[in-house]
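Complex shown without one protein chain; remaining protein chains in place.
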Amino acid sequence: MFRHTDYMQFDVKPEKPDPVYARKLQELLGGAFGEMTVTMQYLMQGWNCRMKGKYKDLIMDVATEEMGHVEMIATMIARLLEGAPATDATQNALGDPVVAAVMGGMDPQQAIVSGGAPTLSDSQGQSWNGKYVVASGNLLADFYANVAAEAQGRVQTARLWHMTDDPGVKAMLKFNLARDTYHQNMWLAAIEELQADGLEGVVAPNDLLDEEYQEHASELWHLSDGPDADKGRWAFGTGPDGSHAMRFRTDTTPLGDLQHGPPPDPKLYVTYDGSWGEPRTPAFGTEKGVVGKIKDVFDPDKT
Amino acid sequence: MFRHTDYMQFDVKPEKPDPVYARKLQELLGGAFGEMTVTMQYLMQGWNCRMKGKYKDLIMDVATEEMGHVEMIATMIARLLEGAPATDATQNALGDPVVAAVMGGMDPQQAIVSGGAPTLSDSQGQSWNGKYVVASGNLLADFYANVAAEAQGRVQTARLWHMTDDPGVKAMLKFNLARDTYHQNMWLAAIEELQADGLEGVVAPNDLLDEEYQEHASELWHLSDGPDADKGRWAFGTGPDGSHAMRFRTDTTPLGDLQHGPPPDPKLYVTYDGSWGEPRTPAFGTEKGVVGKIKDVFDPDKT
Amino acid sequence: MFRHTDYMQFDVKPEKPDPVYARKLQELLGGAFGEMTVTMQYLMQGWNCRMKGKYKDLIMDVATEEMGHVEMIATMIARLLEGAPATDATQNALGDPVVAAVMGGMDPQQAIVSGGAPTLSDSQGQSWNGKYVVASGNLLADFYANVAAEAQGRVQTARLWHMTDDPGVKAMLKFNLARDTYHQNMWLAAIEELQADGLEGVVAPNDLLDEEYQEHASELWHLSDGPDADKGRWAFGTGPDGSHAMRFRTDTTPLGDLQHGPPPDPKLYVTYDGSWGEPRTPAFGTEKGVVGKIKDVFDPDKT
Amino acid sequence: MFRHTDYMQFDVKPEKPDPVYARKLQELLGGAFGEMTVTMQYLMQGWNCRMKGKYKDLIMDVATEEMGHVEMIATMIARLLEGAPATDATQNALGDPVVAAVMGGMDPQQAIVSGGAPTLSDSQGQSWNGKYVVASGNLLADFYANVAAEAQGRVQTARLWHMTDDPGVKAMLKFNLARDTYHQNMWLAAIEELQADGLEGVVAPNDLLDEEYQEHASELWHLSDGPDADKGRWAFGTGPDGSHAMRFRTDTTPLGDLQHGPPPDPKLYVTYDGSWGEPRTPAFGTEKGVVGKIKDVFDPDKT
Amino acid sequence: MFRHTDYMQFDVKPEKPDPVYARKLQELLGGAFGEMTVTMQYLMQGWNCRMKGKYKDLIMDVATEEMGHVEMIATMIARLLEGAPATDATQNALGDPVVAAVMGGMDPQQAIVSGGAPTLSDSQGQSWNGKYVVASGNLLADFYANVAAEAQGRVQTARLWHMTDDPGVKAMLKFNLARDTYHQNMWLAAIEELQADGLEGVVAPNDLLDEEYQEHASELWHLSDGPDADKGRWAFGTGPDGSHAMRFRTDTTPLGDLQHGPPPDPKLYVTYDGSWGEPRTPAFGTEKGVVGKIKDVFDPDKT
Partner (left out) sequence: MFRHTDYMQFDVKPEKPDPVYARKLQELLGGAFGEMTVTMQYLMQGWNCRMKGKYKDLIMDVATEEMGHVEMIATMIARLLEGAPATDATQNALGDPVVAAVMGGMDPQQAIVSGGAPTLSDSQGQSWNGKYVVASGNLLADFYANVAAEAQGRVQTARLWHMTDDPGVKAMLKFNLARDTYHQNMWLAAIEELQADGLEGVVAPNDLLDEEYQEHASELWHLSDGPDADKGRWAFGTGPDGSHAMRFRTDTTPLGDLQHGPPPDPKLYVTYDGSWGEPRTPAFGTEKGVVGKIKDVFDPDKT
């Protein structure tokens, strides 16, 4: 259960409205690596964490913080839209090319749909969606995704840092950048902790390593003609997991069979000349059906 | 430019058709972490790589390989659908509860739309989309995302491994699991190489670390009531980047101002009682307009 | 079945082309509350209405009208695009900053994709989709949604009214605004009629009111720290349904158990330390399986 | 800013796992009218509310509560999935037609993607998206949408009530049903309060009522041939807003001009025989351009 | 403007309910080539047709018919859902494996969301969207798309024909199949008419044929290793447009330059070692800016 205070985690005080920048900031609200994504990603991971204790508590702390960042960015966007020339007619706007240019760079839905406030979309107006969320339940795989999300988020924030001169906006971004730095460090530390605790290894998931084909678990296939693909340590030495000897494979003869589909069901009207014969029946392992099974009940030779 | 051979990278030979499993495999084709995603993710990263040499060559090798994995999964799905009871009427199917159950677990679009072949969708029928792709141009941030993608992909493949007994399907998955293992190791090695080459650090991007608020770059805010959030190394000691002293913040008094939106434009019909006053005009720094600028041309005091 | 006349329900005669406004009008065509939405919402409700008579006839009258509004908005957009500077090269356009600004505010797909006509998208280019449609079959719930849709639609139309000076566009909007006014009144009247006819109550659906926990059907939980949440009539007196005594709950101690997931299936590789034990088997109520049931047939003690 | 407790607002204790029902419950989590929608709808409305006081405080209280409902439904789904036969091979499952049927009714992504937990999607696997959120800033229009959302939500919850016999699930639904009842009453009360406070009227927005064409603000157009469309009070008497006289229009002669597009730009290759002539140039009202304006600076008759 | 009659274009009378088939039929309602697509495709094309006369009249006739097909399919789905076991609890359903299997094959949203009626989605629950619509304004390109849509639609309908034994459903499909046959013939005839009228040629658009590189307008590049690609008449003889000599190109040496991105803006933090130098400035052709232009006004040598 959640509780809320009307005071924000950090100040959100632009010096001046800037409706062009308000559109760009939508990326940090509803973009693939905006605050909505990390909020829902961490909440889904936290709720799905199957152990009491430090990992779950960590995730829930950060998830709850991120929800407050959605609030901060949404508020900043609204404040940057103060007095925006949204309701000018085209003809009026064109009287001042600067106003016209501003209008060209604005998000029309912030006016028409939200009345001077953000939508739950990115800077190009595509709405946020649940597929941005990564929460597999495997903490190693998920923490890798969290590092990636915070890294992409900080890269975007750093780019946006250079797109404004407003000291108030920059003050908020100094906070956001710092949190993204901490969160990257934090998830990297959590990965080390998972490994130190013996819960996960380097490769996720930490299983089937004996089942998989060993020879294919260590080679880079050279399928493009760039000449330097074997110059990095992914191509020689021991891999980061400490157990695989990394190699470079230049013989790229395919190992597989000829690509083709099976004979089609004629009732599906796939164009076909019959050259592959008739389709096989799927073998459900239950070919006898109910009647056959009933008979087996009375068969003393069956278990 | 690409070239193609009809032979696949590895054998794709199911022993028997299994239309229920064919639906589940859609996740590895068109899901958020399926083969389409890594193919397009690596292609976009490779094309966007701004340095000649080992990184770009590595990315293009792997991207080209992944395209072949899309081919393998698409072919496996079609072969698993051979002879599927797709065109049975409901009443017929219900004569055999096993067939009926199989039909309930099938993807109807594999029959109706594709004629016994995959669609470019995940196991629930949601189509693949370009937002799954991560390609920022910052190689550190992108390689973190690549590790995450390969980890999620291997977790899903490992889950699917347990959902079939077919030796032919399992043979292909042994190859896929191995490649996912290598690719995780490979991207982790590439991250180390980026750092060894001095191109990137631990935190992405490697800049603005002096601009951001230092005190907020090292603390976990305790905003949920789980008692163990401070028990991991994200809360003490030096962070993975070797420079930040990690801390735990229990005083979670908000540092920011009261959340509220600015006074709205009355023409946008946002409900408002006037208590915040009139909206400010955005200050574009160009208030004089064209006429003012013309006058400046003739003003000897202006540059 | 439908029939169509080439004459439009009302005049669509802009005085002058205005390609910037043409983009904004997309919101009324393909936006979440544009004409496509109400058309398909009313059609799906009308076809799903399970009673002959006045309600179904009303819905179909209005649905058929709205289809004609899609036609009007689509035509207006095309006419506003007449002669738009869509095919100018960037360099040419920049010779006149006004043209350049206009191009910045235009929807490029109206030229590239549609050839000077609308797409089936909103003002930010996101395509219309079927999830905008609300049609549950419960007429009370659906009519509430219809009031909401017409209210949002009229708010957007009123905002767009202030974004043009063109007398011809404004003439059409005077018609649209009026229809939105009537339709709000109309759906509100239809709600009263449903209640007067005894088909529905105030709360949808009009059932399970005795099953639900009475004490939780009347209280506002105070979970945010704004001090005035109890100052409105949602916190005291009798509710609009005439039967619930509205109250304000300041004790927000959680009533529920600790949030945690169950023990995971080890084959799904969810990180887990075993502390919650083994997962339970789902109890399908059919534990005996087919064989057990067969035995029961021969058991005289079973029904 | 938010804070979180690990205890849930209400008990979430299914008596037994039920993976088929776990899929259906996704509708209340990530469906168009699930808990995610009301959470984000109310948060966006609350942050966008432009008045201090009771309305904003109400919205934030309810928004914060709904976030906790997302947590409850997500937890219930995970618990219903305990021990689900997710990793059975098809052939094994088919050995027991009941297990096979259960697998047919399950959501494969709950296993493959989330590891025995929900995804942020609806019961058909379509991911939640930001367009479900309604937040225009006009409180009347938004509160109508809130009544509609709670009504649709309660209808869906009531339907789901009949799809389970589990006493633990039903106990949670008794709570959810009650909250949906209160929330419908609450938003209806808030609408009355808005009107009592003089902030809004019956029709949203409360303006342009004199501008719009009066004669079109009161008539139902009879465009479908159902004979009873004039039998309800939407066709006679005074409308709910107390000012419009409702009427029925049987003469449905179109009032508008002939539908056709303007002459196209030949460079856009729209098929055209020239019969409508050449396209007009858009009149931006800025025809003079920069040079003309400069001349005006030196014209004593200009301001 | 449209008018509607409650009688359907053709009988929609299933002999018996069949909820499993009701889900499959969603493909013809809200799928990529379902009735919604052709309705909106033809309406958008018709409204965008820039010539009075036979083409526009044809398109509007067919568009109006298709709207009635949406009605027919939506009604058929609702009737097939009559008495569906939608509200059974899982445990009850499992008492009869046949009922359980039926429930596994049903669309849960048809019950939970629509109350026993279709949603505006396809057979896998993905909602219909506006990108399915093709309407470029170029009638040749659009009529090709119409042939394709009717062909895909008839293929899907023919597949669905084999998935039911219900004589009433088959009667309706006999009508739909026939209309799809006519519509394919009709659009093919319309293409011939466009060419006979001299409005379009074989290749769309009928222009820039002299600008494009002639040698690349006639060759198949042999980039995959299948040996028979040159065995069809696309590789020799004169092409269908009567003017191009078709050829087969076996020398697939790339003609282009090395793929690489330009030097990046350092403020965007794209990983870069400087090897490509500094980025060029875009040349807008307006480098002088406003001040330079003003000076030109007074320069007698400038135009």
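Per-chain residue numbering starts at 1, and chain names A, B, C, D and E are given in the order in which the chains are listed.
FYI, a contact is a pair of C-beta atoms (placed from the backbone, for glycine too) under 8 Å apart; a residue touches a chain by one contact, two chains touch by 3 or more.
This structure is a prediction, so every number in the text was calculated from the model and none was measured.
Q: The complex has one chain that is not drawn here; which of the drawn chains does it touch?
A: Result: the unshown chain touches A, B, C, D, E.
Q: With the full complex in mind, choose from D:86, D:158 or D:235 the residue touching the hidden chain.
A: Looking across D:86, D:158 or D:235, the contact with the absent chain belongs to D:158.
Q: In the full complex, which of B:30, B:153, B:239 or B:262 touches the chain missing from this view?
A: From the options B:30, B:153, B:239 or B:262, the contact with the absent chain belongs to B:30.
Q: Which of these touches the unseen chain: C:68, C:97, C:130 or C:239?
A: Considering the complete complex, C:97 is the one touching the chain left out.
Q: On chain A, what residues meet the omitted chain?
A: Residues of chain A in touch with the missing chain: 18, 20-21, 23-24, 27, 31-32, 97-98, 100-105, 122-126, 155-156, 159-160, 162-166, 223-226, 252, 254, 256, 259-264, 268-273, 275-276, 290-291, 294-295.
Q: So that we can see where the missing chain sits, which residues of chain D does it touch?
A: 155, 158-159, 162, 267-269
The criterion applied here is as follows: only the chains that are shown with their structure count from here on.
Q: Show me the overlap between the contact partners of chain C and those of chain D.
A: Neighbours common to chain C and chain D are A, B, E.
Q: Shortest hop count from chain D to chain E along touching chains?
A: 1
Q: Return the distance between the CA-based centres of chain B and chain C, expressed in whole Å.
A: Chain B and chain C have C-alpha centres separated by 29 Å.
Q: What are the residues of chain D that contact at least two other chains?
A: In chain D, residues 1-9, 18, 32, 47-48, 52, 55-56, 60, 63-64, 68, 71, 75, 78, 86-87, 90-91, 94, 97-98, 100-105, 111, 113, 115-117, 121, 124-127, 129, 131, 136-138, 140, 155-156, 204-205, 207, 223-224, 226, 254, 256, 259-264, 268-270, 284, 286, 290, 294 touch at least two other chains, as defined above.
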